[in-house]
Every structure is written in structure tokens, then in C-alpha cells.
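Here the complex is missing a single protein chain, while all its other protein chains stay put.
In this document, chain identifiers A and B correspond to the written order of the chains, with residue numbering beginning at 1 in each.
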């Protein structure tokens, strides 16, 4: 009798297969994903998708705060094309699969006009197929490893030639010849270090060590021992999150210091300095495109508004600024296109500019990144980061590093 | 000896007594089939149906855990490994298929050296892939199972080892970015054995396959549990030494159950990939591995349908609750675990009359504790009719 039950199950299963076989073969996808965005009323829906739980919540909550601020400002100012923004917020739970699921929900169930969010490379990679197959828009606000340009994603953080390459330019300018690479074991550090290796080879810099620690790794004695023994005169640090704390404490304890072996970090922003401890990291360098201390009228307004909304003790950082900017850039694109339609927005994107807190940014219509100024900063005793060196003008985004001879063969 | 697969017929008297039970089971399957194949596709939007398909894949792992843990007493904290193996094998095949004959998957061009490593090559073949999805998890589980169970490493030790396995597996996947995609995992699949994955019709097909596979797995577990193997498995859980004294090899029984659980997890992982469109180390590590247990514990670990329904309910609750209250969900999940396991070890299925007791005097006990450490083994907590009571010296 139990066999019958199995047979039942199998019949169901088999039925499904044949059924699917016939229909799957005859139908092609085509434009199955017609837009369901409702623009008839006096409001329009947009989606914010950030991790509010899990390990990435630390960072992504700040991005959400910045996005909320921008939406509030835009609504107070009359909305976009006269329509108020209606925000649908979702939690990515620090898991790529949840990002994919929630992205699909925002696009197909909530019918939002655009989604803003994502942080880790894995969350972006997980969402990319969703946005491409549904032909929807994602604004991604974090510096990342480059080598990507989807028509459905706008990248408002730095790509490699706006952060990593300037970071190396700076070290070269300082006369550093032996660089040690340390990073967390995941996509961004490995890709970044691949680029750094190519750069170093072409610029007479020796890479004296390249070490990766598993995410969340807390014991850096061996890696720091290797660093110390390598005779490096600078460190390029792509560690993520908690590991930075353990690394910098160890680094300080074995007697390394800013004077002899400065560390350039690309994942430490104002938010993280407090947790690492200013006393462990004061004087170290960072590479970003925005610091809270940037002097511009737009930044003064941004910082004041942010502190007024979330408290005096809060700080602003590069990813937050990039998220804030992303919403305004989308507004600019929609207003230029005079439509919320994805294709129209994509067509209108090229050349849209915004007076952002970091300075004027311009959208590159070809690769959907934005032109940004690179800033090398020094961490001050007050926990804020102060610009030490600037590329002076906005650097055009080049996600595939096509404009750099030494980068040939990297992608 | 090999107790598996000998689905022996019960004696006539017992058989007659079980008729009512069989009818109910058949009716249960019929209802489930109608709900899964008829009602759900008709009522749910494409998006929600996709979610249900994903939940079905997670429930497959739960069915396996129900067998290994609920019936066999092996608390496995590492099912993410087998889920991941199945998932990655499928994902590798899909990546290779998308790349075309002789092609190189896109992420290898970006992060690797642009060549396909030799051990990927066999997965170009769909047949090899499907076979590997079942065989690789089974092989690993059998190897580990033999290593561990024959040395009588059990209970807590096994749980901790399996957890370490999950941790090591996730780290390994992350570390070998050039061939595994690192933290990004594998994603961006366009087709599934030739069918376009963007087409809603094919998505519904995937849902039907997942739902059908899940039902089939439940049926297999039922068959297994009604065989001599099932009796032995429960006996090993309750009194391993006594089974050994009776001339059976408890290790073999355990290995088979563990391997079946691994196969289910692998198949679940393999179907998860085309449905969700991504597999990454975040789906296979320590935390997701324990996550698989939540539904099983809540639904009722030693029942037939408890793990499935529990897993489906928990997945659903997570998706809908975490939308509104992300931090609340964590508390809720923790509290559920505490309350159910501490105070209701039989799961929700032990509440009221949902639990199906066999009437032939062979009570299918679902509130039996896990293996008891040696010093506490003197007092079996639940009276058992199949094994004569007595105390182990």
C-alpha cells in the first residue's frame, strides 16, 4: 500500500515533468516581465533593500538611514515628477539568497520603480539576474571590485580605478617600494589584489606578501608575523569588518607603526573607527571618495540634516553618501526622461549630474558608474578622517580598467 | 548485514490492524498532492509559488534530518554540507551549460585564470551531474559515517564533528574563489537542462518537480520506517548496545540513515539552485545547518509529516515576519527553539491528536529523548514495548 503512495507521488512528479516538457519547449520568455509599476496616482513606489539583521546589519543600517533621509528630503521638496515617493523597505538579512528573493518581491509583487541597496558583492551578484530578467533598476551604493557593468544596475560607489588605483598611486608617490597585501578571503580583496599586483609590476613596486584571512578571523598573530618578517614599508588592507580590529591590535602590539609601515585601508570608514579604537588606528590611511570632513556646501547640509534626524553622535561615511546620492541621481534621471519607465531612465542617464556632498558627480551612460574624485584620508584623533591627498578632479569610471596598459589581461 | 531495502510485510494480524492507518496515510498523500499540485499553482502568484518551491527544497533537507535525527538519534549539525554539495554540483553544471560546449563560466574569466579545472569537466554532462548530485553526498556521508560510527563516536561528539564539517566546508568554498566563486557563490543561470529559467512556465515546472520530489521523499521515509530497517534504526537510537548484542551492526544502520539524509539534502540543494538562482557559502555553513533543524524540532522530529510541515511553516514565518520585524524574528526563532525543544520535545505534532499512534501496540514514540549518556542510561525515560525493559549494566 505504501508503494501506492509512492506511485502517487511519482505520478505527480512525472506528470509535472511531461507537462513542463511540452509547455517549456514551446514558450519562450520574451517580454514576459512587462512592467507593473503604477504611476497613475500621486505617488510612486521605490524599494530599499538592505540587511537589517545578520552580520552585515552593522554597515547596511547606516545606508538605510541615509536613503530614508534622502527620500524624506525629496518628498518634502515636492517628490519626483510631482509624485511623492512611497518607500517599501525590505531586509536582506545578510544572505545573498534573501537578497535575490526580496529583490524579486520588490520588483514583481510590490512593483517598485527602482530598488536601492545591497552591500556585499555576493548580494549584488545574487540580485543581478533578477533585475536583468525582470528588466528593473538597482542602485548599488558601495565601492566594489569592478569588472561588471549591467544595464540594469547603477553603481554609485567607487569602482577600482577610483579607489584602489589612486590608493596605489599615493603609495608610489610616497616612495613606497615594498607593499604587503592583507585581506579577508572573499571576492573584493582577491580581485583588488589581482589589480594591485598588476599595478605593482608595472610601477616597480614589490609585493612582499599576500595574505587572506577567513571572514570573521580573529587571530592575526601569524599573518602579522609574516608581515613583520617581510620587510614591507606599506600595507594595503582589504580586510572586512571585525577582522580589522584584531589586525590593528596585533599590528600595534608587535611594534609596527604608521611611521614605518603605514596601512592603507579601503573598507574602514568613519563608522568603523570607533569599534577598532581610535588609539589603535590613529594616523593610518584610508582610500575613499567622501569623508564627513569634506568641505562643500552640499556636505554641510547633508551632515547637518543627518545629525538632526539621527542624533549628534552619528557620523556619515562614504557608502552612506553614495546611497544618499543614488536616490538624487535617480530623481535626476527620471526628471530628465520625464518618465519612470526603465528604458527611458536608462536612455536619460548619461550625463545626469548631482551636486553631491562629495562634490559634483556625473553618471556615465555607457557603464552606469559615476565619475568621482578619489581622496586619500588620514584618521584623526577624533575618529574622523581628514583628506590627505586628492585626485583633484573627478576620475571617469573604468570598471574593466580598459584605459590602463598594465591592466591588460586582467579581465 | 544490510537491513536497508528489505521492506518486509508485517504479519497478517498486524496488517489488518494497520489498515485504518494505511487509509489515512493514502488520504494524507492525496490531500497533499491536491494542495501542492492543484491549489497552490492556481492561487499563488509566480513570486509566491517560487517561494513555495524554495521552501519545498529546504523541507527536503528536513525530511532527511527527521530520519537521521528523529528516528536515528544522530543530531547532524552539518546538513548544509550535503545541501551545498548537491547545490554546487548542479550550479557547476548550469554554469558550464550556459557557457556552451568547451566554454568557460563567466566568473572564472573574472576571478580565475580563464580555464576550467579538470574536476569540473565531467559535470558538462547532465547525466553525470544528476548521478553525482545523489552519489557525492552519499559517498561523503558514508565515508564520514563509517569513520565515526564504527568507532562508536556518537551523540554529542558526532554533533560537534558534523558542525565542524560545515564550518570547514564553508571556509573551503570561500577560500577557493577561482573555482567556486568564493563568497559570491555561483549564480546567474540562464537555463535548466535546456529550459529558459526566465520563463514563468518553466518556473512553475520547477515548482512541480520540487513538490513532487518532496512528496516522493516523504513516501520513501514512510517505506523505510515501516521496514525492518526502520525498527532497527529506532532501536539503535534507544538502546544501541542491546541492538549490538542481538547481532546487528548498529553502525551500518546509522550509516544508511545518515546517507539517505545526505542524499535528500543533496537533492534539495540541487533543486534549490535553479529555483533561487544562487548557491553561496552563506547557504551551507554552521548557521544555515542549524537553521535546518528548527523546522524539524518544531514540527516533531520523529513523525512522518512533522519535519516537512515544520520546515515549511518556519520558512514561511521567516519570510513574512522578517519583512516587518527583522530583529523580532531573531528573538522569535530563539524563543521557539527554547520553548519547543525544552518543553515540547515531540514538537507541535505531539500536541493534541495530530500525532498518529500506531495501534498495534507498537507505539511510534515521538517524545523519546536523544541518546542518553552512559551514566543516565539506566533509566529509559519512555517505556518501550518493542524492547523488553531492563537496565544496562
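In the analysis below, a contact is a pair of C-beta atoms (placed from the backbone, for glycine too) under 8 Å apart; a residue touches a chain by one contact, two chains touch by 3 or more.
Everything below uses one rule, namely that contacts and distances are computed from a predicted model.
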item	value
Name of the absent chain as recorded in UniProt (options "BolA family transcriptional regulator", "Guanylate kinase-like domain-containing protein", "Acetyl-CoA acetyltransferase" or "ABC transporter permease")	"ABC transporter permease"
Contact with the hidden chain (one of A:148, A:250, A:321 or A:398)	A:250
Candidates B:38, B:117, B:194 or B:334 - the one touching the absent chain	B:334
Residue of A:168, A:213, A:303 or A:361 touching the missing chain in the full complex	A:213
Contacts of chain A with the absent chain, listed as residue ranges	55, 57-58, 61, 185, 211-214, 216-219, 221-223, 225-226, 228-229, 242, 244-246, 249-250, 252-255, 271-272, 274-280
Where the missing chain touches chain B, by residue	73, 75, 77, 144, 147-148, 151-157, 159-161, 163-165, 167-168, 171-172, 174-175, 241, 286, 290, 293, 297, 327, 330-331, 333-338, 341-342, 345, 369-377, 379, 381, 392
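The rule we apply is simple: only the chains that are shown with their structure count from here on.
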item	value
Interfacial residue positions of chain A with respect to chain B in the complex	1-6, 8-10, 12-17, 19-20, 23-25, 27-29, 32-33, 52-53, 57, 90-91, 93-97, 100-101, 104-105, 108-109, 120-122, 125-126, 128-130, 133, 147, 185-187, 190-191, 194, 212, 214-215, 411
Sites on chain B touched by chain A in the complex	7, 22, 25-26, 29-30, 33, 36-37, 45-48, 50-51, 54, 109-111, 171, 174-175, 177, 181-185, 187-189, 195-202, 204-206, 208-209, 211-213, 215-216, 218-220, 222-223, 226, 276-278, 280, 282-283, 319, 322-323, 326-327, 329-330
